[in-house]
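Note that one protein chain of the assembly has been removed; the remaining protein chains are unaltered in position.
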Amino acid sequence: MNTRPLTYAQAIREALAQMMERDPRVFVIGQGVWSPWYVGTSMQDLDRQFGRERVIDSPVSENATTGVGIGAALAGMRPVVIHPRVDFMLLAVDQLVNEAANWCYMFGGQVSVPIVIRPIINRGGEQGAQHSQALHAWFMHVPGLKVVMPATPYDAKGLLVASILDDNPVLYVDDRWLYMETADVPEELYSVPIGQAAVRRAGRDATVVAISYMVKAAVEAGERLSHEGVDVEIIDVRSLKPLDDATILASVRKTGHVVVADSGWRTCGAAAEISARISEHAFDALRAPVARVALPDVPAPTSRALEGVYYVGADHIAAAVRRVLHERATHPLRGRASVPP
Amino acid sequence: MNTRPLTYAQAIREALAQMMERDPRVFVIGQGVWSPWYVGTSMQDLDRQFGRERVIDSPVSENATTGVGIGAALAGMRPVVIHPRVDFMLLAVDQLVNEAANWCYMFGGQVSVPIVIRPIINRGGEQGAQHSQALHAWFMHVPGLKVVMPATPYDAKGLLVASILDDNPVLYVDDRWLYMETADVPEELYSVPIGQAAVRRAGRDATVVAISYMVKAAVEAGERLSHEGVDVEIIDVRSLKPLDDATILASVRKTGHVVVADSGWRTCGAAAEISARISEHAFDALRAPVARVALPDVPAPTSRALEGVYYVGADHIAAAVRRVLHERATHPLRGRASVPP
Amino acid sequence: MDDIPITLLRAMYVTMLRIRRFEEHVARLVERGEIKTPCHLYIGQEAVAAGICAALRVDDQIFGTHRSHGHYLAKGGDMQAMMAEIYGKRTGCSRGRGGSMHLIAPEVGLLGTVPIVSGTIPLAVGAALAAMLQGCDRVTVAFFGDGAMEEGTAHESLNLAAHRRLPVVFVCENNLYSSHLSLFERRARDNIVDAAAAHGLVGIRVDGNDAEAVHAAASQAVARARSGGGATFLECRTYRWRGHVGPSWDLDVGVKRKDELREWLSRDPIARLRQSLVSAGVPTEVLDRLDDDVQAEVARAEAYAKQSPYPAADELTMHVFYSEDASR
Partner (left out) sequence: MDDIPITLLRAMYVTMLRIRRFEEHVARLVERGEIKTPCHLYIGQEAVAAGICAALRVDDQIFGTHRSHGHYLAKGGDMQAMMAEIYGKRTGCSRGRGGSMHLIAPEVGLLGTVPIVSGTIPLAVGAALAAMLQGCDRVTVAFFGDGAMEEGTAHESLNLAAHRRLPVVFVCENNLYSSHLSLFERRARDNIVDAAAAHGLVGIRVDGNDAEAVHAAASQAVARARSGGGATFLECRTYRWRGHVGPSWDLDVGVKRKDELREWLSRDPIARLRQSLVSAGVPTEVLDRLDDDVQAEVARAEAYAKQSPYPAADELTMHVFYSEDASR
């Protein structure tokens, strides 16, 4: 495949453009889709390219707009509904959960809702509590929804294509903090299978299971730790639901030490689920408790002085890895390696 | 204190009535509060006793009604907002999360939102996917909200009183499946502290951490298991947030075997958080992986044939306890008891 | 209105009878304890579903609510499949996952009915948007109650439809109640139809117990939608005879509406249409025979439902996600 460097935002745009070119059923609706202020460059000039009938900037009516997407999907279209912030999508949770998620089951699997809902995580910048929320854990909790969170330009394109091709409602959650990440992306249309994690770095000593933005942080932490002689394996989950248990568990069985890193809140977050599953399925392999790195249970502050301590990143991951490795030392009998056969 | 047997529903009613008598700031607003079809006997004749100005049955406007409660709280009242089903409250999640949960923090702790939101879990009865959802895990995830789930008539009253007295937004989640439970309840006003779990049965062999309706199921399972010579300790969490880690961990350290039983969905549910915390803080004590009993990741079906297999109860808990105890046998080296000092 | 052909009147009459007899029987089955899923009966409102759907093509699409047995039958849904669904059987129109409140008949354009109040209104707008994007002249109808107009989602939907001139007809069945609350316990004025103009839509009030009037208004609205003229809001004033849910006559739960009900019983939409047919020269025996046929059909539906199997326990987790194989 021919590749060239694209930003994460450009990769999103390319997925949308290529899918719209290929499939007349695909259209876009949402708030701010004509405005870089809301969607960055991730939709640049899509309206010019495909017309404002097919790239629809909507009134401030989140619930109805989402319902319109669902209704259009039921009538044969493949809508992509954009919410420029997760926070605004709270107004649309009724349609998303009561209708989209339940629809297929409620009607015995006869019909599908092939819709992509794309809430953007857009935090930092002293915007505060109502403009910074990341609630992917909520949507993991809901049967009938798939949830993907690309961490690289390659996946930003490939997972968006896969989401549009999927016959089910898929929440495609992207993060503005990733928009300027640049990497080689194929020109061709391709899709990244939903439900497959990726190993971003192979390692022996500890596993970092990372989500979205935290993958980048994990890679940074991994670099740093390698200088300390610690060899970290990094798993990018890519898809939260379905979650690729096999890839995660294989790594955990190898390393025996795990840190789960998420960009959402800690309590009842995605990291809790991943931790619980690892305990359930790889208990014997664990040589230390599964550690979580996540946002503290605090709304986002505005002041730069507080934002600086609120968000988590490579430092926190590195510290957590050191911690779980240290715990091993004090409990020599834990973990499969220590259990006599 | 003078006690007499009350049903769970009557206990709720008594808490509301006593608080309204005592404090003119307390009022009730929500859908169906004049109708037993929605709220059972939990609000019987409250409107007659206190007048329909103070016990307000609202239009079908969940988000605004919740906002009205929040606004009234900001202006000095102590509202109790009722949502007769969690499913309907999905329309009010904006006000609940964006406003109520964030308010105190957003304004630097100067003001509080002393509101009780009472969503009722009302499932079964062939009502299906849009009338059966239990989403307490979502609200655990959100900073700034407290979440309580009483399992007994005593707590139904005492936790509701505590919730109304609390200066913060409290989600008081009751379950229609408990409404006919009967037990002695004091006549006097009393409150059950938010954040304290209760040990419902002391035992040595395994800990069952149970939520709401599952406490009853756990007690049943405990009875059954006792005939098999298995001595189960049962913790009723009562408050999901804050969660009483100390009580849970003390029990886990004693038994080394844990089953967490929740009446919500499995993935990213409350049981995941409890499991993750136990692993984090009592890893050494665990002799088997923490097991979860929860609803499968499936929307609620209607047909009685499917409802029968969908809901979990005492059987599932008993089976899970047997499973975790069995796992111990195969891993004799796990758990503190086996670790040489 | 006398230009409605007699065959159409007759067809509407049969539709209304099928709804009435089906539901009367369901009411009995609920009383007998055979049916457990909550049933919100449409009895008294039949002229709305019949009048609107008689103005639609098979490929036009509709969405309904918790009270949609009537919409299902009027659009041409299979009675047996609905009865089986209400019984919780695998042969049900929703394969036992839906019950009375979740009905579907995609083959005749019923895209779904669900009990979240106002939930399907934006869906209908979306289906209309789909028709526009697809370049079809399909029309979509949203059925909903007066209570639904209290949900913000309804207003958002009206605005979206008006702004984009979408081919949708909003049918608000104002039966004066939202469960136990009468209209004035929920709003300041009896002016639901004014919401239409406020959102830039044509709004029309029509006697919802007069099938011919409903049909006439619907025909205009559908023609407007089909020809690119945009959306219409119809307020159909009617009344439900039974309780909000279940078979009772709703003189319970503190609702003092005995007098009101008496008056509305005398405005029975079926009796009225029957009168029209008789005036037009249709012999009463013919009409009685139609009724007999309908009753026989209801009996067959019951028998079919009863003998149908329940879904198997291991099917519980099927259909959470769509797969083409399972959809057939």
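Labels for the chains are A, B and C, by order of writing; each one numbers its residues from 1.
Note that a residue touches a chain if its C-beta (ideal position, glycine included) is under 8 Å from a C-beta of that chain, and two chains touch if they have at least 3 such contacts.
What you see is a predicted model, and the numbers here were worked out from it, not measured in a lab.
Within the entire complex, contacts from the absent chain reach the displayed chains A, B, C. Between the chain not shown and the residues B:Y8, B:F27, B:F88 or B:W265, the one that touches is B:F27. Considering B:I70, B:A162 or B:A272, the position touching the chain not shown turns out to be B:I70 (whole complex).
Remark: the omitted chain is touched by one listed residue; of B:Q18, B:Q133 or B:N168 this is B:N168. Interface note: of A:D57, A:E280 or A:E327, the residue touching the hidden chain in the full complex is A:D57.
For the options C:R18, C:K89, C:R138 or C:R186, the residue in contact with the chain missing from this view is C:R186.
Listed for chain B, the residues touching the missing chain in the whole complex are 27, 53-54, 58-59, 61, 63-77, 79, 94-95, 98-99, 103-114, 143-144, 146, 167-168. Taking the whole complex into account, chain A touches the unshown chain at residues 32, 34-38, 57, 59-64, 87-88, 91, 125-131, 296-299, 301-306, 308-310.
Interface with the hidden chain, as seen from chain C, comprises residues 150-156, 159, 162-163, 165, 186-189, 191, 194-195, 197-201.
We adopt the following convention: only the chains that are shown with their structure count from here on.
Put simply, the C-alpha centre of chain B and that of chain C have 38 angstrom between them. Centre-to-centre spacing of chain A and chain B amounts to 29 Å, using the average Cα coordinate of each chain. Annotation: 41 Å between the Cα-based centres of chain A and chain C. Contact with two or more other chains is made by residues 92, 94, 96-98, 102, 114, 116, 119, 152-153, 320 of chain C.
In chain A, the positions touching at least two other chains are 63, 94, 98, 105-106, 143-144.
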